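Reviewing the structure listed below.
Note that this complex is displayed minus one protein chain, with the remaining chains in position.
Chain IDs A and B follow the sequence of writing; residue 1 opens each chain.
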Amino acid sequence: MKPRTAFGQHTLPGEYFTSEEIFRAERTQIFHRSWLLAGHVSQLPAPGSYFLFELDRESVLVLRDAGGTVRAFHNLCRHRGSRLCLAPHGEIGATLQCPYHAWTYGLDGTLRAAPNMGDVPGFDPKTLGLKPAALADWQGFLFLNLAADPVPFETALPGLVGKFEAWRLPELRSVHQEVYEVAANWKLFFHNYSECYHCPKVHPHLNKLTPYRNTENDLDEGPVLGGPMWMSNPDGSMTSHGGRCAVPFAGLSPEERGRVYYYTVFPSTFLSLHPDYVMVHRALALGVDRTRIVCDWYFHPDAIGAPGFDPRSAVDFWDLTNRQDWELCAN
Amino acid sequence: MKPRTAFGQHTLPGEYFTSEEIFRAERTQIFHRSWLLAGHVSQLPAPGSYFLFELDRESVLVLRDAGGTVRAFHNLCRHRGSRLCLAPHGEIGATLQCPYHAWTYGLDGTLRAAPNMGDVPGFDPKTLGLKPAALADWQGFLFLNLAADPVPFETALPGLVGKFEAWRLPELRSVHQEVYEVAANWKLFFHNYSECYHCPKVHPHLNKLTPYRNTENDLDEGPVLGGPMWMSNPDGSMTSHGGRCAVPFAGLSPEERGRVYYYTVFPSTFLSLHPDYVMVHRALALGVDRTRIVCDWYFHPDAIGAPGFDPRSAVDFWDLTNRQDWELCAN
Partner (left out) sequence: MKPRTAFGQHTLPGEYFTSEEIFRAERTQIFHRSWLLAGHVSQLPAPGSYFLFELDRESVLVLRDAGGTVRAFHNLCRHRGSRLCLAPHGEIGATLQCPYHAWTYGLDGTLRAAPNMGDVPGFDPKTLGLKPAALADWQGFLFLNLAADPVPFETALPGLVGKFEAWRLPELRSVHQEVYEVAANWKLFFHNYSECYHCPKVHPHLNKLTPYRNTENDLDEGPVLGGPMWMSNPDGSMTSHGGRCAVPFAGLSPEERGRVYYYTVFPSTFLSLHPDYVMVHRALALGVDRTRIVCDWYFHPDAIGAPGFDPRSAVDFWDLTNRQDWELCAN
């Protein structure tokens, strides 16, 4: 068995969790250069659907255009820099009009109208379309990268390419979302999620379903780290009653059906793939000692539509586990 | 027609509205070196009347002395630096006593009494008067300058000298004040006030009274920028019903009676001179993304004393317009 975390290693010096200066460097060198999970295609059901992704002072508009293509633009009018969309998500219609001076853009980002600007020498609407942001669609999950010249997604996160197809991720929908804000440095959540050494003390209910030594890492290089834990009950799942709360994903092998797969996707995401559902944590560092975690529980539409569908046992199980962990992270 | 704002210009880079470092430079190089509107002589009706002007950590005491002269002093006791006056305005009496160790000053700033200090070698009360602050009275409006060696008011703001005498500004009184605090950089308010290109979209009620192209700048150099807009109804005013809410100022020409004159006085003031009243915005940058705007509606005492005087239509008109603008500035 390969150990889940390397032994003989030492933890980072304390200042990495408290220094404003180090956090500013992380902002520039990590968050503004990495692929960050923004959402899922299921949040954009129709042309004109959009949601915002906000990081520090950046606001990115992710939308589905008239042809069905998902696009991402900086949410700023090219005239005076006003934000075009204010609500966190919604439906735009056929065009997008700035609330300040009424400049109007198509869903493909082109500037369609700018009142009274026609007579301004040198004014060229073709150079004044919305500024695109780098976007990648990985199995239905939409990642953004705010770098000026981003590393391609497949180069940055090769560990994800071609993985987890059996869970049919592009088809899933979130049935529940919890938003947590915790007074702790973002890296503590990655440490915490990456080991189960704390489970016997902190999560006895979880440790009963997956004893903490039942694990090995199958991805442990680069920014994707993790692997399976095998359940004591191969027909169970991680729920408050220990049983599944939906039929397992059809394409899973018998071995996969008895396991939960946990991965950190540095620096924004945790993926938790269960036989019957997928949970995703999205971490946003709000400050050196403040982190927002958005947690979604995804199920397949077939499961959601099945008679008697009830995801509460999955939600309750992880909400309890999350809160136990956040308390320790904030300590 | 001369355009209200220059075309072909570009807006400031985004960091000028968000960077703490740039804001600190603005504090030092702009706010602590410029003439800033502090108030109006009508706020000092009698000897001993005072009000405070506070900027960052500076507190300036503006008072009327026993001889009727308006003076400004740093609101700090020369002994231990305690603030002498705490309430934002009030009546002092014949002398001013520090609440800490009871040092007492005359309204002319001289140190009159300092208990038990007489026997201290080298103690010289003549060197320990209150420190004066630079003060200018422009048409009854009191401006302060916190620089060690300020540029004279007339040199800094030549555009104001001798202007607007027909509005009899020194005689006016504020009948209403609104205080707004908005989460936006102070320069956005200057941009916003300086153009009416946004009026059709944002202020349809205003654009009906003064269509946005009815304008030209008559002062456009240095820190005073603006000019008239002519009203569709030459007997109207900017009010919620479109008519005047007081008789026009007696000295206005027929042309002036049909216009509103708008000026920004960089970096603290907007003047809006109507045929029947004068509105003044006073902007105070509280932080890089926080601005306080104090708005006063001034009328002539003859108008205030007239039977049936009711300024609400002027207050309501601009309060609505202000709030529409603040929402955009904060976007």
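As a working rule, a residue touches a chain if its C-beta (ideal position, glycine included) is under 8 Å from a C-beta of that chain, and two chains touch if they have at least 3 such contacts.
Values in this document were obtained by computation on a predicted structure and should not be read as measured data.
Only one of B:83, B:112, B:290 or B:312 touches the chain withheld from this view, namely B:83.
Of B:45, B:99 or B:301, it is B:99 that touches the chain left out of the display.
Contacts to the hidden chain, counted on chain B, fall at residues 57, 79-83, 86, 99-102, 115-116, 120-123. Contact residues of chain A toward the unshown chain are 7-8, 11, 14, 17-18, 191, 197-198, 200-202, 328, 331.
Keep in mind that, in the parts below, only the chains that are shown with their structure count from here on.
With centres taken as mean Cα positions, chain B sits 49 Å from chain A.
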